[in-house]
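In what follows, a single structure is set out as structure tokens and then discussed.
A protein chain is absent from this complex, but the other protein chains hold their places.
Up next, chain A:
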Amino acid sequence: MTAMVKAEAVHKYFGHVQVLKGIDLEVRAGEVFCIVGPSGSGKSTFLRCINHLEQINAGRLYVDGTLVGYREKHGKLYELRDREVAAQRRDIGMVFQRFNLFPHMTARENVMEAPVQVKGTSKREARDRADQLLDRVGLGDKRDGYPAQLSGGQQQRVAIARALAMDPKLMLFDEPTSALDPELVGEVLDVMRDLAQDGMTMVVVTHEMGFAREVGDSLVFMDDGVVVESGSPRQVLSDPQHERTKSFLSKVL
């Protein structure tokens, strides 16, 4: 299996604060890769580095074999231009904790926006595809609703449809259910489970241990900017080896 995401000694600083202290990991194509850990452990920051929303300060990060955010030539790194970074992000879908739907557009327009603007898909084609995707996440009847008219769970499902509209080869989920009322979490996890079954490569930062155990193929536990423990979700969650993992899991499980 080829690596969809490959991190080699990734470091990240915010000013003098070191948030990532050398992350090495590999996400294989087609797997669901879960990242868990306490807040402030750097897991969301790492996820945002994968599509270059954050710039890394040391190490290398590859998506599908391509260096993220830079071009390496004759042993030197060159920053990519705005346009080139945008092109790299096309194939990476991202779902945010706070949904970040475009509030001035209907659900359907949200899903159509990127294909039309970025890929130059015709409006008619993009609309058909958007309706298809909204049906898939169970929101066929809400396509003309504005985000403010939708519940949190519905908004997050639209956000997933919006990311899928670009036909990404990799999906990043940044705590997709953390901002939801408890009774709305299930509907979003169902959609994600469905995606995983379709073979989508997914990197999921989550606090939903049940989901990680059931759907995840790999899991890493991060704390204080490092990967403390990794393995299969069942193994890490049921039989943690490290003290920090044990104490974290005892609090959340």
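FYI, a contact is a pair of C-beta atoms (placed from the backbone, for glycine too) under 8 Å apart; a residue touches a chain by one contact, two chains touch by 3 or more; residues count from 1.
One rule holds for everything that comes next: contacts and distances are computed from a predicted model.
J.: Which one, "Monovalent cation/H+ antiporter subunit E", "Amino acid ABC transporter permease", "Nodulation protein E" or "Ring-1,2-phenylacetyl-CoA epoxidase subunit PaaC", is the UniProt name for the chain you do not see?
T.: The missing chain's protein name, per its UniProt entry, is "Amino acid ABC transporter permease".
J.: Pick from A:H16, A:H74, A:H104 or A:K251: which residue touches the chain that isn't shown?
T.: The one listed residue touching the chain not shown is A:H104.
J.: Touch as defined at the start, partner being the missing chain; which of A:R108, A:K142, A:R162 or A:R244 qualifies?
T.: The one listed residue touching the chain not shown is A:R162.
J.: Considering the whole complex, which of A:T2, A:S39, A:Q55 or A:Q117 touches the chain not shown?
T.: Touching the chain that is not displayed is residue A:Q117.
J.: Of the listed residues A:G69, A:P147, A:G216 or A:P233, which contacts the missing chain in the full complex?
T.: Residue touching the absent chain, from the options given: A:P147.
J.: Tell me which stretches of chain A touch the chain missing from the display.
T.: Residues of chain A in contact with the hidden chain: 51, 53, 82-83, 86-87, 89-90, 92-94, 96, 98, 100-106, 113-114, 117-118, 146-149, 159, 162-163, 166.
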